[in-house]
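Every protein chain of the complex appears in place save one, which is left out.
Chain nomenclature is as follows: A and B, assigned in order of appearance, with residue numbering initiated at 1 for each chain independently.
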Amino acid sequence: MSAVDDTNIDEILESEFKTPYAQRMMIHTLTFLVLIGGWELASFLGYLNELIMPPPSWIAFRLYEMFFVTGSIYWHFFVTMFEATFGFIIGVSIGLSLAITAAISPVFRRYWAPYAVVFNVTPGIALAPFIIAWFGFGWSSKIALAALNAFFPVFINVLTGLLFVDKDMTELFNSLRANRRQYFWKLQIPSSLPITIAGLKLGMTTALIGAIVAEFFSATEGVGILMQRFAFRLNMDGAFATLINMSLMGLTLFTIMEYMDYKVLFWRRHKRMEEVSAKRKARWTMD
Amino acid sequence: MGSATSVDVTPAEMGASGSGEVVIEARNLTKAFTETVIAVQNANFSIPRGSFVSLVGPSGCGKSTILRLVSGLIDKTAGSVAVHGNEVNGPTGEIGMMFQKAVLLEWRTAVENVLLPTEIRGTITNEDKRKAMDYLHLVGLKDFEFSFPRQLSGGMQQRVALARLLQTGADILLLDEPFGALDEFTRERLNVELLRIVDGPEKTTLFVTHNITEAIFLADYVMVMTPRPGQLAKVIRVPFPRPREIEIEVTPEFQQLVAEVREVLGEFITGDDL
Partner (left out) sequence: MSVEASTRLGTGYTGSLSAALVKHLIIFAVFLTIWEMANRTGIADPLLMPRPTDIVQSIWRIYVTQGNVWLHLWITFQEAMLGCAAGIVIGVSLGVAAVLSDSFRDFLKPYVILIECTPRIAVGPIFVAWMGFGMGSKIALAALVCFFAPFVNTMTGLLGFDEESEELFRSMGATRRQIFWRLMIPTAAPAMGASFKLAVGAAFGGALVAEFISAQNGMGILMARYTMSLNMPSAFAGLLSITLYGFILFRMTEYLDYRALYWRDDDLMAKKSLKRKAKWERTMG
């Protein structure tokens, strides 16, 4: 579960810094190197048990091995990414459809919303054993758990976004005698985008978690089971190397999501507003 | 709490502005939200074409409610209200509204916001697009047609809302404290511009505000409302010729009218049971 999605961590952290970017980058790199160096030193001097807490050099070596020597990591990386992404897409599709249905039809909402609320609290992960039993040991169970995990945040957020439309804007549309369809496409959908995107981000994160957890149960491929194998054989440098891989995975997905946020929600950032404004001006055709 | 006066603003009383044809008529108009909360009680008024009527009173006196009743956004409890002779059942194309907040869609540029009414009504022709641009220029927003609401100040956003109102082509304009959230200087400027735009026999305006000076400056007639229950207490005619300059606000004649309004509102201003 990641953080409350309203918060823009970057802004808060960025706000008060006066030193220039390059200088801060240097300081960051330096502190990082110091940390790594200290870690390595502690291990070298015998303070850390290499079996439990391998030194950075071992981890780095293992990474190198994974990527360039055996090349084993690529396939596992791909498998888990695929499971997570595909599951995400499925979860989003179902979540979107159900949410839109619930938003449009009060009857549907009345009878199904209570269940959604109750089940949302239970982590989808708890269903892992069931999913494995139902879908077997292959890829489909991983995709299914990922989809289940992605479904909830997307469903809840999209539904909330569609239901809680600014009252004044609704009144405006009433005064202009807009029909239901116009109201849906021209107001409900755009106004729900911020919350929907937040839900998508959360869904992507939890989908990845779902895929990995399903792999813990039973898999032959994927970074989840790879991690588990390494850990159980006390091959800690391998486990940490795999963890770093997972971070990379997460970072990639995060970047993709942030890019989507940047592109779609243009009216929240000045720079984007200027870009879109110029584009629309150029597109304005009249004779 | 004041006697149940029913104030009849008849065409005869309204005098020589416009053709005298009544475009908005309310008879014993009453709106009760619950058994004890009566927002409007027995309102009677007839507003002739081309006139500018202010509706002034303290907060919560029901003036916004009257506006919403005339526009058809809410249903009446008793009595009748008719626009162009037809009983009001819901919003029609004959009315256009402006609210306290500009209520612009944040993801649309100014001109796209102005075109919203046309879009909802059907297709947008080049003629519509040209008109939208013209209206934006008319309200003083040249060079800002493609700006987004968040890039505009509060006053500018309200101008876009005004342009959108004009775009509807409605002849009856209902404005609900549109300048209430703006600073004094912007408000004054927009007041003058508003008069410039709506002056004439084609447009009939009903303007709600809690600002007495604004109410008198803008209007031909000022309807004063008192709260709990909301009632029309008095109609005051504003005889100043048009076009009006801000400077008239300091003249003794103007201040006399202000005093008249204050007298009616008397205890409600000193706030004994606000």
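Methods note: a residue touches a chain if its C-beta (ideal position, glycine included) is under 8 Å from a C-beta of that chain, and two chains touch if they have at least 3 such contacts.
Bear in mind that the values here come from a model prediction, so they are computed numbers and not experimental data.
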| item | value |
| --- | --- |
| Omitted chain - touching chains that are shown | A |
| Sole residue of A:I59, A:L98 or A:A198 that reaches the chain not shown, by the stated touch rule | A:A198 |
| Which of A:I36, A:A60, A:I189 or A:L243 contacts the chain that the document leaves out | A:L243 |
| Hidden partner chain, touching residue among A:I59, A:I73, A:L98 or A:A128 | A:A128 |
| Per the touch definition above, residue among A:L98, A:L187 or A:V213 touching the missing chain | A:V213 |
| Chain not shown, touching residues in chain A | 1-7, 9, 12-13, 15-17, 24, 27-28, 31-32, 52, 106, 109-111, 113-114, 116-123, 125-130, 132-134, 152-153, 156-157, 159-160, 163-164, 195, 198-199, 202, 205, 208-209, 212-213, 216-217, 223-224, 227-228, 230-232, 234, 236, 239-240, 242-243, 246-247, 249-251, 253-254 |
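Just so we're on the same page, only the chains that are shown with their structure count from here on.
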| item | value |
| --- | --- |
| Chain A to chain B touching residues, read off their complex | 166, 168-169, 171-178, 182, 186-187, 190-191, 193, 266-268, 270, 273-274, 276-278, 280-281, 284, 286-287 |
| Parts of chain B lying in touch with chain A, wherever the complex brings them together | 71, 73, 90-93, 95, 97, 99, 101, 103, 105-107, 109, 111-112, 116-117, 119-121, 126, 129-130, 133, 145-151, 168 |
